[in-house]
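Only one structure is covered here, and it is reproduced in the block below.
Left out: one protein chain. Kept in place: all the others.
Per-chain residue numbering starts at 1, and chain names A and B are given in the order in which the chains are listed.
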Amino acid sequence: MKGDAVVRVDGAVEVRIPRGTYSDAAVLRAVHRSTAGCFVQVEHEEPGTSVVQLRERRPGTDLERAGRQLLNDLLDEALREQVAAATEPVRHLILAQAFSKVNLLHPELDGQPGSGQAPPPPTAPPGDPHRAAHH
Amino acid sequence: MQLFGPAVIKGGGPTLLVRVRSVANAAHLDPAVDALLMREGERVGPPPGNARVVVSVGQRHEAAAPPRAEVHAQLSAAFGYLEDGDVLRLNPRAQQVRVLYRRASQHNSLLVTEQCNSLCVMCSQPPRPEDDSYLIEEILSAIPLMAPGTRELGITGGEPTLRFAGLMEILAKARDLLPSTAVHVLTNGRLFRFLGLAERLAALAHPDLMLGIPLYSDLPAHHDYVVQAKGAFDQTVRGFLSLARMGVRTELRFVVHRDTYAHLPRLATFVARNLPFVSHVAIMGLEPVGWGRANFEALWIDPLDYQAELNAGVATLTRAGLHVSIYNHQLCVLDRTLWPWAVRSISDWKNLYVDACTECRAREACGGFFASAIGRHSRGILPLAATPVA
Partner (left out) sequence: MPDPATPDAITPRTTSHRTRAGLHSWFRPAAEFSPAAGGYRLLPLRLAPLDAERYVVTNLVGEHVLMPRPELVALVEGRIPPKGELYDTLVSRHFVLPPGSDVALDLLAAKYRTRNDHSEFTGLHLFVLTLRCDHTCPYCQVSRVSSDRAAFDMTQDTADRAIDLVFGSPSVNLKIEFQGGEPLLNFSLLRYVVERTEAQNAREGRLLQYVVTTNLANLTEEHLGFFRDHAVQVSTSLDGPRELHNANRPRPGGDAYGRTIEGIHRCREALGQDAVAALMTTTRRSLEQPEAIVDEYVAQGFRSVFLRWLSPYGHAVRSDRVVGYGVTEWSAFYERGLRRVIDLARSGHAIREEYAAIILRKMLTPFASGYVDLQSPAGLGLGAVVYNYDGDVYASDEARMLAEMGDRSLRLGTVRDSYERLFLDGRLESILDATMTEATPVCTDCAFEPFCGADPAFHRATQGDFVGHRPSSAFCERNMFVFRLLLRMLNDEPEARRILESWIQG
């Protein structure tokens, strides 16, 4: 993509976003944040590009600034997607465990050590030359 | 105070467990379990009562034993502190005596086993792998001999939970025979990661039970290093959680030394956040005994050099509403801000002072020193001009 990603077009601001870099879901979430001050419209006019059009909703909104903020927000949304991809399964596990009566993480710990499984053997070394010191 | 040592024991074969009765109380003596205690200089006119076992302390003459005694143990004058109601183990084969329980002491501690599944770098009671399962039976026999007025009883190891069934029996017996005695068990808590074991403990419904469990860092790897066992952090923390779930009271114990002090502030935050249910946090100074002595040079840090960490840790814990005590620290090396948490704690027989202490006005309120630490102490030791307000 060449030139500025944020351009002014007849009383609106257009933000061009490469679709390969950001998921459409991330774009929509970032755009949602712009709706405080702007009316928004998202189009995919070329196959590889999303075009977000921002128009003034709250009087006095700086559209250009809103456009640049959108690009920043987009970076955060992409990071959030990365976090979600890495942590979603473990998040579900933690929440399930929080309200579960049984141990989902280590089911074997709900009971007692199995009869075949004696308590762990002592790891102590033999003898201790300093032992006499404490009597 | 000497609790263990050689003795001249005549008569008898296997190890004997006896409660001693003074000459004045000889009339109440139960020959099945009691021994007559004869102190130096005590002359027994006509042989009192019907004692089968006699324990004489510091006597120079064998003739002190009454004629009908089957066993006569002669102890050195170092055992002159023995009093009516104390419980001893006499081992005629090894010609040894061990004091298991002193009625007048607040610090009675029963050793359940010397085996352990951890190997803490500063352990004051280094583990030994020998089979010592007889200790359970001995404790079970000793509990009925203890005074019902005993305020507190410690149970220690080794790792007492390695003898889980025996530990349960001991606690049940203490519950039944010493219902007004607080019982404090020192354990690394690792086995309580099994919820079922915590459940069994809770099911005993002991009226006044506390488990003291050490945690040395908020970082799993570092705690594992201090206790020399990989995975111990996870097991101990899960133990805390299981016990809390079952309603068993826990005390979190922390020993300050060269390898732990820097972790205290963040550990305090961790505890406030993750283990807010602990009933007590005990912060202790290094005791130069056992491995604490062998590793002393590696682990010693002058308490003056960790006051910032101690302050930060105590502040965080206190803010979180946790009950905190600082043990084994001389008042003169503690910041005054920490005095309200300082406890005069070193067991009575270890409590000694150095020369600088003779002038000190706060001595009565001070923890003093471990006997074994008297040679190496803080550069901050100095006489205080004022007594701290209790």
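Observations, loosely collected:
FYI, a residue touches a chain if its C-beta (ideal position, glycine included) is under 8 Å from a C-beta of that chain, and two chains touch if they have at least 3 such contacts.
This is a predicted model, so every value here is computed, not measured.
Under the touch definition stated at the start, the shown chains contacted by the missing one in the entire complex are A, B. When the missing chain is restored to the complex, the residue among B:6, B:80, B:247 or B:276 that touches it is B:276.
When the missing chain is restored to the complex, the residue among A:29, A:55 or A:68 that touches it is A:29.
If you put the hidden chain back, the residue from B:24, B:298 or B:356 that touches it is B:298. For subunit A, the residues touching the absent chain in the complete assembly are 29, 32-37, 58, 72, 76, 79-80, 82-83, 86-88, 90-91, 93-95, 97-99, 105, 125. For subunit B, the residues touching the chain absent from view are 119, 121, 218-222, 224-225, 228, 230-231, 233-234, 237-238, 241, 258-259, 261-262, 265-266, 268-270, 272-274, 276, 291, 294-295, 297-299, 301-302, 305, 308-316, 318-321, 335, 337-338.
Convention: only the chains that are shown with their structure count from here on.
Averaged C-alpha coordinates put the centre of subunit A at 51 Å from the centre of subunit B.
The touching residues of subunit A, counted against subunit B in their complex, run 103, 109-113, 119-131, 133-135. Per the touch definition, subunit B reaches subunit A in the complex via residues 2-4, 115-119, 124-129, 161-162, 164, 190-191, 193-197, 200, 228-229, 238, 242, 289-291, 293-294, 372.
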